[in-house]
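As you look at this complex, bear in mind that one protein chain is not there, while each of the others sits in place.
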Amino acid sequence: MPIRDGDYVLLVGDGVRSVIKVTRGSRVSTIRGVINADSIIGLEYGSTVRTNLGYEIAVLRPLITDMLLERADRVTQVIYPKDAAQIIVSSGIGPGSRVADAGVGSGFMTAMLAYYVRPTGRVYGYDKRDDAIRIARKNLEMLGLLEWVELRLRDVSTEGFLENDLDAVILDMGDPWNAIPNATRALRPDGVLIVYVPTINQVIKVLNTLHEVGYVDVKMVDVTVREWKTEPSEIRPQTWVNAHTGYLIISRRTLRTTTEPAK
Amino acid sequence: MPIRDGDYVLLVGDGVRSVIKVTRGSRVSTIRGVINADSIIGLEYGSTVRTNLGYEIAVLRPLITDMLLERADRVTQVIYPKDAAQIIVSSGIGPGSRVADAGVGSGFMTAMLAYYVRPTGRVYGYDKRDDAIRIARKNLEMLGLLEWVELRLRDVSTEGFLENDLDAVILDMGDPWNAIPNATRALRPDGVLIVYVPTINQVIKVLNTLHEVGYVDVKMVDVTVREWKTEPSEIRPQTWVNAHTGYLIISRRTLRTTTEPAK
Amino acid sequence: MPIRDGDYVLLVGDGVRSVIKVTRGSRVSTIRGVINADSIIGLEYGSTVRTNLGYEIAVLRPLITDMLLERADRVTQVIYPKDAAQIIVSSGIGPGSRVADAGVGSGFMTAMLAYYVRPTGRVYGYDKRDDAIRIARKNLEMLGLLEWVELRLRDVSTEGFLENDLDAVILDMGDPWNAIPNATRALRPDGVLIVYVPTINQVIKVLNTLHEVGYVDVKMVDVTVREWKTEPSEIRPQTWVNAHTGYLIISRRTLRTTTEPAK
Partner (left out) sequence: MPIRDGDYVLLVGDGVRSVIKVTRGSRVSTIRGVINADSIIGLEYGSTVRTNLGYEIAVLRPLITDMLLERADRVTQVIYPKDAAQIIVSSGIGPGSRVADAGVGSGFMTAMLAYYVRPTGRVYGYDKRDDAIRIARKNLEMLGLLEWVELRLRDVSTEGFLENDLDAVILDMGDPWNAIPNATRALRPDGVLIVYVPTINQVIKVLNTLHEVGYVDVKMVDVTVREWKTEPSEIRPQTWVNAHTGYLIISRRTLRTTTEPAK
């Protein structure tokens, strides 16, 4: 399928790396010169074009992670793909899963979930901030993933979830311990609860709560994805890396898990 | 749906953590005592049972990673879930993707791929060792994932792949540089090539080859997932961790990528 | 100076790596065969000897870290050289420093301190367990470092330190927050306090206490030293590493730091 007017494409080459929207009649500026959008339309993905300065740039289909990191709007700190990957795989979330995500923030995690539960699953995204819901909706629309998502403006700690028997609930909020009783109600009896928090103060509160209300198989990990320079003559890790995002705490509900608030 | 004779279940509690197959009339030994399989059959997932010593054990649906790590047979070094997660998400592999995996080894990566390309995608698993193909088939069958996989006893470096226009090809073999020309032929023009190697000697050869034949957007990462002790009174990282598995090299084909062997 | 009867030597070669005491008339067994101690006596350090099976083994002066890791007795969890190195350098401890170390445990940290404050400094090692004091003394004697150390059987939390105006105090104990007021009394007005704890529960208590009593320039680090396989044909990190020992919390006293107990 050739590239069409309105498609997003990933441009790569000679230091250029960006996702652009191809709009007939427009010009794309890069650090290696200018490309006419019209010269891209109709090409096969994987083609190369030349900038006006003569540099060769490849035109590729962006991956979902390219779209998120380069095109999505942000209203809050986002969950990075490395953590999303670990959350999804560690929780067994896959095609057909029914998952709640609270709060949605900018919708990065919601989008990754929607991508992986397709075509038969469903994601329920909660946030108490309407700007978050609005931005998340916009991002999901751009990514073509809104079809698999319900977005709900609602405080899950006080008002609860509208679903039950969910396969997994993800809590990404400042005070997740307050939402755990309602998350328990929303989960299937052996469902997976994932809590994502940045500080060890929060870790202690979450682990204490999980212990008290009776979650089992409690695991905690933090994920480091170290990026390398790949120039063949000088291979080495990047000097500066994002060394901390958050702690992932993954546990399982049982029929014995209480929905009473923890002390 | 209640637990049936023949199901696999995850037992968790008081230091017990194992996946067992429920077989009517059998007895399950744990470090906390014995459980009669018959007392599990018919229960809802999320129930708890008592061992003959009085310990409470939860009975849960195993996740795919539990099945792989606890029940799958191994014929070779395997790709761990942490790396599989990163490979899948970094390559945009998802429901509907068509992916080749060479070599399949014990089939861990193949299984993770099959799980995530369901229900409309397909995985083509290659290995030149027939014991690998045999073990992988057995593992995929146990996991209920064989339906989405073609296994092929074939040396991709010398004989090539049978598919083309694939979304992604994963090379997990000792000499992946020798398979890159055939992988290029099998990929769609902007397809994703993932190479997984454990040593830096291999890293250098792979990066040199990718550079010479014209892959673009070459990225390399290594993934560390640090596990923590989650006992609320003594929270700390585990002392000993698996600190190195392999390097993930992810790159994109273009129409300019040559299928000539690198020098 | 040639190797003498009674010296410790490091044997290295073909998979052999151990520190042995050379005792006239004795035989040393290695995984590569036997060496007569008499054939080592009188050699220059750096010489090689042959085992009875024909393997060449180098005979080297052991470093202090070799002696600690291979010959010292252990009565408790020890501070590893990687952490000792970071503690010493981050605290400015060097030749001439006067330092207290509580508790001494097996004396590993005490020994490293003694090695680096020589010849004009002094280390005061405290422990409330007499088996710790006894083992530490034995280890320091073997290492030839006892001359620079005073060992004291005493509970610093309740009985305090006997010194004052110290350059640095190191607290390596289960409840270091209880010893901070006495450590403050023992330090010079701008002295360095180092606290070493394994869990984040302890981290929170220590940081709260330091904050309350008025320590400044509070830093916390954890140190990872990743070891690699160095076989030229297969260079890669070791698979299993000791990924967590403890957190180092380093801060400075001032004249405003209170010696009242924290709330």
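Going in written order, the chains are labelled A, B and C, and every chain counts its residues from 1.
As a convention for this text, contacts are C-beta pairs under 8 Å (C-beta built on N, C-alpha and C of every residue); 3 or more make two chains touch, one makes a residue touch a chain.
Everything numeric in this text was worked out from a predicted model, so none of it was measured.
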**Displayed chains contacted by the hidden chain, counting the whole assembly** = A, B, C
**Request:** Among C:R4, C:R27, C:R74 or C:H211, choose the residue that contacts the chain missing from this document, as touch is defined above.
**Result:** C:H211
**Prompt:** So that we can see where the missing chain sits, which residues of subunit B does it touch?
**Reply:** 200-201, 203-204
**Item:** For subunit C, the residues touching the chain missing from this view
**Value:** 10, 12-13, 17, 44-48, 56, 58-61, 63-65, 81-82, 84-86, 88-92, 94-96, 112, 115-116, 118-120, 188-192, 200, 203-204, 207-208, 211, 216-228, 230, 232, 235, 247, 249, 252-256
**Asked** In the whole complex, what residues of subunit A lie against the chain that is missing from view?
**Response** 198-201, 226, 233-245
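We take it that only the chains that are shown with their structure count from here on.
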**Complete:** Per the C-alpha means, the centres of subunit B and subunit C lie apart by a whole-Å value of 42
**Request:** Would you mind pulling out the distance in Å between where the CA atoms of subunit A average out and where those of subunit B do?
**Result:** 21
**Item:** Inter-centroid spacing, subunit C versus subunit A (mean Cα positions, whole Å)
**Value:** 45
**Asked** Which residues does subunit A have that touch at least 2 chains other than itself?
**Response** 200, 203-204
